[in-house]
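What follows is one structure encoded as structure tokens, with my remarks underneath.
Here the complex is missing one protein chain, while the rest keep their positions.
Labels run A, B and C following the written order; every chain starts at residue 1.
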């Protein structure tokens, strides 16, 4: 495991969609090491906090040595990150965990709900680069909260919004039926409730669970496997660790009945 | 007591002397209320801290609605303050405490050690404005750490440095003998050890303690008299509160033998 | 909508607060010094710990900041009960907010003396027995032992008809045992908790920071510990529990109310955000509205004892 730690300079800050911030940092060794779906533990100097915060690399570019992170302002850590600007330094630890397994063949469908989209720019680039046909299904509350389709060059993008302000009026999971080609592989990230709905829907569509990969979130203490805080239930008994066994996992390795929705909102 | 609380915009940031930062904020009601020697409780959003930090108003200008604060980077709070810039907001509470009694007549001598100088620009302006003859004795480790003499228009400025790089080579307290005219009043602020040396010296020079006013520092919880944390010993038994009875006090109200030097360095 | 909300709290024996947000002993003086506080948002004021005669308190250094916390060893500096009854109480009698006097001492007789003096004093709405102050010679002892705690409670109960809260120390193996003991001895409610004993060392000077070596830790650092104490007490006692410890925001206060506290006290936050009383009161009201609850009584999560987990 090639894990880097150290300071990375923020080289770009933007607002990719409403409410979200994208920070681009420069750290060549880390950028070169990232596999799509992996995450970093970012140190935040927000009042009263002590833990680093896990953020998926939205994308990483070994050539330029850059890594992008996309996040919403939810609480103390993301609030602090959101006011970083060009020239500021970020203390990062990573890349950590397992990314998606991108080495199968055939068409791929991305199902992204809300900020779950943050992990996919790099994933889609890698899938397209492998010559796979990619359909990106994006869901958000409202159109302004959708990451623009041009962030997924080479992929087909379909959108769904809760308020009908863009694309399909309803859940992104509903788009699945229309998007499905032949035995596609599904990659998903989003709120736990959306992932559960996806699993439920795919069961009905008779998509085998093992052809779905999800990127999971759980509260993390360390990000490296030492605190055992990020447990997620396995089928049967026992637990996996989101940080070591995930965050990207085949859906059949997770006990969807015992999973807890740790983050509200 | 006209105490303001609220956000003040930083309108200027500079480095008045080596290692120190001066922040100028805009808050007309507070600026109008300040009496020289009073302080503010500034909120800091530094990691792990909860308390506001007390800072003397270096000066305040009712016309422009501006207040200046001069400080060294010592720890968490001042470290956070030091990276405020134009446009940032500061949450202030004040003015608090008692300023100096400036209403006597005759010549005045200022004895300022290190960052103790921070309280004096406004004091000197007020004294000069009252037509009093003012001599400012400034002490620092080295010349670069001296607040420039032009910050005290209308006053005579003499300097002392520990390393001899400017002015007298030695303690600022030594300058007292040469600066003393007829029964002058002394205003002082600086490290506790310097204040003790001053009191000792003036005893020998037969300057009555009540003609010395000092601005004291002690750790503060509230700044308003409710926590009883900022006690300083009175002659005899019992305590005064730095925040209510001070920070500016006649030296004869303090028990110089029982005083503790709470801040190191 | 807001008018339909009932934010009042009945602490028993006629002590009714219009809001569950009180200010904690030692963080609001005797109600005269705190600037900028909106008294109309206050449920009650609890005064600084008051002893039979005036006390100077401890030598400096008395306070030290720690990570998200504040250590204090004030040593019960106070003007004595006589001055409180003569000078302050008559003013309180004019106020529209109840004032509860925090009572402290070194011996049972001290508590009795203060209680007697206050019992018939107009302006005093109730008493809070501080059997948990860690900064005086014997003050802590009463709160450490259920029998001692019951003894001092019963002794004071015998001399006053005023509402009587007993403030518990968390520095014990079993706070519920102490809570039960003071309930049985006649307390109208418990205040939980007082500070946790801690210390800080000045590594530059190689000596404890506080003149009294140790002090009491308050502030957000202790909130999880205080909340657990309140959660346990609320499940075990049938008198109201007033939740105290590290409350900075409305969400913090709500954690205590959900844990079963009848009301809360704000301590350290008063030093930092004088308007916290108003903000937190309003935040609680907004939460009730948002969750379609009409009164505070609907808040507590039933503290069902969860079986030991695997």
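Quick note on the criterion: a contact is a pair of C-beta atoms (placed from the backbone, for glycine too) under 8 Å apart; a residue touches a chain by one contact, two chains touch by 3 or more.
Predicted model only: the values in this text are computed from it and were never measured.
**Student:** Return the single residue from C:69, C:179, C:240 or C:274 that touches the missing chain.
**Tutor:** In the full complex, the listed residue that touches the missing chain is C:69.
**Student:** Using the touch definition up top, pick the residue from C:36, C:176 or C:199 that touches the left-out chain.
**Tutor:** Of the candidates C:36, C:176 or C:199, C:199 is in touch with the missing chain.
**Student:** In the full complex, which bits of subunit A touch the chain not displayed? Write them out.
**Tutor:** 1, 3, 5, 43, 48-52, 93, 218-233, 237-239, 244, 258-260, 262, 264-265
**Student:** List the subunit C residues touching the unshown chain?
**Tutor:** 55-59, 66-69, 71, 75, 136-137, 144, 171-173, 196-201, 203, 206-208, 211-214, 217, 219-225, 227-228, 231, 246, 248, 251, 254-255, 258-259, 287, 301, 306, 308-310
In this text, only the chains that are shown with their structure count from here on.
**Student:** Chain with the smallest distance from its CA centroid to the overall CA centroid?
**Tutor:** C
**Student:** So the centre of each chain is just the mean of its C-alpha atoms; given that, what is the distance between subunit A and subunit C in Å?
**Tutor:** Computed from C-alpha means, the inter-chain centre distance equals 46 Å.
**Student:** Averaging only over C-alpha atoms, locate the centres of subunit A and subunit B and give their separation in whole Å.
**Tutor:** 53
**Student:** Show the residues in subunit C shared as contacts by 2 or more other chains, in ascending order.
**Tutor:** Only 68, 220 qualify.
**Student:** For subunit A, give me the residues that contact two or more of the other chains.
**Tutor:** Subunit A, residues with two or more chain partners: 48.
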